[in-house]
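The structure that follows is given in the form of C-alpha coordinates.
The other protein chains are all here in position, but one chain of the complex has been omitted.
What follows is subunit A.
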Amino acid sequence: MRTYLKWGLPILIAGLIAYLSWGFTTKLHHKQKTAERIQTLPAFTAYTLNRSIVNSATIGNRPAVIVYFDPDCDHCQREADELRQKAALLNTAQVILLSSAPLPTLTTFAKAHQLHDLLNVQVAHMDKKTAYETFGFVAVPDVLIYHADGSLSKRFRGETSVEAIARHL
(Lines give C-alpha, C1' and ligand atoms only; values in the text may rest on other atoms or scores of the structure.)
Protein backbone atom coordinates (compact mmCIF):
# COMPACT_ATOMS: atom_id res chain seq x y z
CA MET A 1 0.00 0.00 0.00
CA ARG A 2 2.74 2.43 1.04
CA THR A 3 4.78 1.66 -2.10
CA TYR A 4 1.76 2.35 -4.31
CA LEU A 5 1.14 5.61 -2.44
CA LYS A 6 4.80 6.56 -2.59
CA TRP A 7 4.76 6.28 -6.37
CA GLY A 8 1.14 7.11 -7.06
CA LEU A 9 0.77 10.35 -5.11
CA PRO A 10 3.82 12.19 -6.53
CA ILE A 11 2.76 11.07 -10.04
CA LEU A 12 -0.79 12.29 -9.33
CA ILE A 13 0.48 15.66 -8.05
CA ALA A 14 2.90 16.04 -10.99
CA GLY A 15 0.08 15.09 -13.38
CA LEU A 16 -2.27 17.61 -11.78
CA ILE A 17 0.32 20.40 -11.97
CA ALA A 18 1.12 19.47 -15.60
CA TYR A 19 -2.59 19.44 -16.54
CA LEU A 20 -3.32 22.78 -14.83
CA SER A 21 -0.17 24.36 -16.31
CA TRP A 22 -1.14 23.16 -19.79
CA GLY A 23 -4.70 24.47 -19.31
CA PHE A 24 -3.32 27.77 -18.01
CA THR A 25 -0.86 28.32 -20.89
CA THR A 26 -3.47 27.31 -23.51
CA LYS A 27 -6.04 29.72 -22.08
CA LEU A 28 -3.49 32.49 -21.68
CA HIS A 29 -2.30 32.06 -25.27
CA HIS A 30 -5.92 32.19 -26.51
CA LYS A 31 -6.60 35.24 -24.38
CA GLN A 32 -3.60 37.10 -25.79
CA LYS A 33 -4.55 36.17 -29.38
CA THR A 34 -8.15 37.29 -28.80
CA ALA A 35 -7.02 40.56 -27.19
CA GLU A 36 -5.03 41.29 -30.37
CA ARG A 37 -7.85 40.19 -32.71
CA ILE A 38 -10.58 42.34 -31.13
CA GLN A 39 -8.53 45.51 -31.54
CA THR A 40 -10.47 45.74 -34.81
CA LEU A 41 -14.01 44.42 -35.24
CA PRO A 42 -13.43 40.73 -36.11
CA ALA A 43 -15.36 38.88 -38.81
CA PHE A 44 -18.36 37.22 -37.17
CA THR A 45 -21.79 35.83 -37.95
CA ALA A 46 -24.74 35.84 -35.58
CA TYR A 47 -28.45 35.11 -36.03
CA THR A 48 -31.15 37.64 -35.26
CA LEU A 49 -34.58 36.82 -33.85
CA ASN A 50 -36.08 36.57 -37.36
CA ARG A 51 -33.29 34.12 -38.34
CA SER A 52 -31.49 36.65 -40.56
CA ILE A 53 -27.75 37.08 -40.41
CA VAL A 54 -25.93 39.93 -38.72
CA ASN A 55 -22.21 40.30 -39.37
CA SER A 56 -19.49 42.91 -39.66
CA ALA A 57 -20.69 43.73 -43.21
CA THR A 58 -24.28 44.46 -42.11
CA ILE A 59 -23.00 46.91 -39.51
CA GLY A 60 -21.46 49.02 -42.28
CA ASN A 61 -19.53 52.20 -41.51
CA ARG A 62 -21.19 52.93 -38.20
CA PRO A 63 -19.90 52.67 -34.67
CA ALA A 64 -20.82 49.30 -33.16
CA VAL A 65 -21.64 48.24 -29.63
CA ILE A 66 -21.59 44.52 -28.92
CA VAL A 67 -23.05 43.48 -25.58
CA TYR A 68 -22.61 39.83 -24.60
CA PHE A 69 -25.35 38.85 -22.17
CA ASP A 70 -27.39 36.08 -20.64
CA PRO A 71 -31.17 36.48 -20.32
CA ASP A 72 -31.11 35.01 -16.78
CA CYS A 73 -28.48 37.43 -15.44
CA ASP A 74 -29.84 40.29 -13.28
CA HIS A 75 -27.17 42.75 -14.43
CA CYS A 76 -27.94 41.94 -18.08
CA GLN A 77 -31.67 42.50 -17.52
CA ARG A 78 -30.92 45.90 -16.00
CA GLU A 79 -28.56 46.63 -18.90
CA ALA A 80 -31.34 45.81 -21.38
CA ASP A 81 -33.78 48.12 -19.55
CA GLU A 82 -31.17 50.90 -19.57
CA LEU A 83 -30.67 50.42 -23.31
CA ARG A 84 -34.41 50.62 -23.98
CA GLN A 85 -34.80 53.80 -21.93
CA LYS A 86 -31.74 55.58 -23.31
CA ALA A 87 -31.41 54.06 -26.79
CA ALA A 88 -31.46 57.56 -28.32
CA LEU A 89 -28.01 58.22 -26.87
CA LEU A 90 -26.66 55.44 -29.09
CA ASN A 91 -28.64 56.23 -32.25
CA THR A 92 -25.49 56.76 -34.31
CA ALA A 93 -24.36 53.21 -33.51
CA GLN A 94 -25.50 49.69 -34.26
CA VAL A 95 -26.08 47.88 -30.97
CA ILE A 96 -25.96 44.09 -31.01
CA LEU A 97 -27.09 42.25 -27.91
CA LEU A 98 -25.33 38.94 -28.37
CA SER A 99 -26.16 35.83 -26.38
CA SER A 100 -25.59 32.08 -26.43
CA ALA A 101 -29.13 31.42 -25.23
CA PRO A 102 -31.50 29.73 -27.75
CA LEU A 103 -33.46 31.99 -30.11
CA PRO A 104 -36.89 31.29 -28.49
CA THR A 105 -35.48 32.39 -25.11
CA LEU A 106 -34.01 35.50 -26.71
CA THR A 107 -37.37 36.30 -28.34
CA THR A 108 -39.07 36.12 -24.94
CA PHE A 109 -36.32 38.31 -23.46
CA ALA A 110 -36.64 40.91 -26.23
CA LYS A 111 -40.42 41.06 -25.73
CA ALA A 112 -40.14 41.31 -21.94
CA HIS A 113 -37.68 44.21 -22.19
CA GLN A 114 -39.41 45.82 -25.21
CA LEU A 115 -36.34 45.74 -27.43
CA HIS A 116 -38.27 44.82 -30.60
CA ASP A 117 -39.13 48.33 -31.70
CA LEU A 118 -35.65 49.83 -31.27
CA LEU A 119 -34.25 50.40 -34.75
CA ASN A 120 -30.57 50.45 -33.82
CA VAL A 121 -30.71 47.49 -31.41
CA GLN A 122 -30.60 43.87 -32.55
CA VAL A 123 -30.80 40.82 -30.31
CA ALA A 124 -28.79 37.98 -31.82
CA HIS A 125 -27.60 34.45 -31.08
CA MET A 126 -24.06 33.13 -31.30
CA ASP A 127 -23.03 29.81 -29.76
CA LYS A 128 -20.86 29.91 -26.65
CA LYS A 129 -17.75 28.41 -28.28
CA THR A 130 -17.83 30.84 -31.21
CA ALA A 131 -18.42 33.80 -28.88
CA TYR A 132 -15.39 32.73 -26.82
CA GLU A 133 -13.19 32.12 -29.85
CA THR A 134 -14.21 35.26 -31.74
CA PHE A 135 -14.50 37.88 -29.00
CA GLY A 136 -13.10 36.09 -25.93
CA PHE A 137 -16.47 36.43 -24.18
CA VAL A 138 -16.67 34.42 -20.96
CA ALA A 139 -18.54 36.39 -18.31
CA VAL A 140 -21.69 38.51 -18.75
CA PRO A 141 -22.33 41.32 -19.36
CA ASP A 142 -19.31 42.16 -21.49
CA VAL A 143 -19.36 45.27 -23.69
CA LEU A 144 -17.20 46.00 -26.73
CA ILE A 145 -17.42 49.46 -28.31
CA TYR A 146 -16.05 50.03 -31.82
CA HIS A 147 -15.50 53.28 -33.72
CA ALA A 148 -16.98 53.67 -37.21
CA ASP A 149 -13.61 52.65 -38.72
CA GLY A 150 -13.80 49.32 -36.87
CA SER A 151 -11.12 50.07 -34.27
CA LEU A 152 -11.81 49.13 -30.67
CA SER A 153 -12.67 52.13 -28.55
CA LYS A 154 -13.30 50.54 -25.16
CA ARG A 155 -14.14 47.29 -23.42
CA PHE A 156 -16.28 47.30 -20.29
CA ARG A 157 -16.69 44.20 -18.20
CA GLY A 158 -19.83 44.13 -16.08
CA GLU A 159 -22.93 46.29 -16.00
CA THR A 160 -22.29 49.52 -17.90
CA SER A 161 -24.38 52.66 -18.21
CA VAL A 162 -25.55 53.81 -21.63
CA GLU A 163 -23.94 57.20 -20.90
CA ALA A 164 -20.55 55.50 -20.44
CA ILE A 165 -20.98 53.59 -23.71
CA ALA A 166 -22.03 56.81 -25.53
CA ARG A 167 -18.91 58.60 -24.27
CA HIS A 168 -16.73 56.08 -26.11
CA LEU A 169 -18.51 55.96 -29.48
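As a working rule, a residue touches a chain if its C-beta (ideal position, glycine included) is under 8 Å from a C-beta of that chain, and two chains touch if they have at least 3 such contacts; residues count from 1.
By our rule, contacts and distances are computed from a predicted model.
Chemist: There's a gap in the complex where one chain should be. From "L-serine dehydratase", "Glutamyl-tRNA(Gln) amidotransferase subunit A", "histidine kinase" or "Yip1 domain-containing protein", what does UniProt name that chain?
Modeler: The record names the chain that does not appear here as "Yip1 domain-containing protein".
Chemist: Thinking of the whole complex, not just what is shown, which of A:31, A:111 or A:128 touches the missing chain?
Modeler: Considering the complete complex, A:31 is the one touching the chain left out.
Chemist: Mind pulling the subunit A residues that touch the left-out chain?
Modeler: 2, 5-6, 9, 13, 16-17, 20-21, 23-24, 27-28, 31, 78, 82, 138-139, 156, 158-161, 163-164
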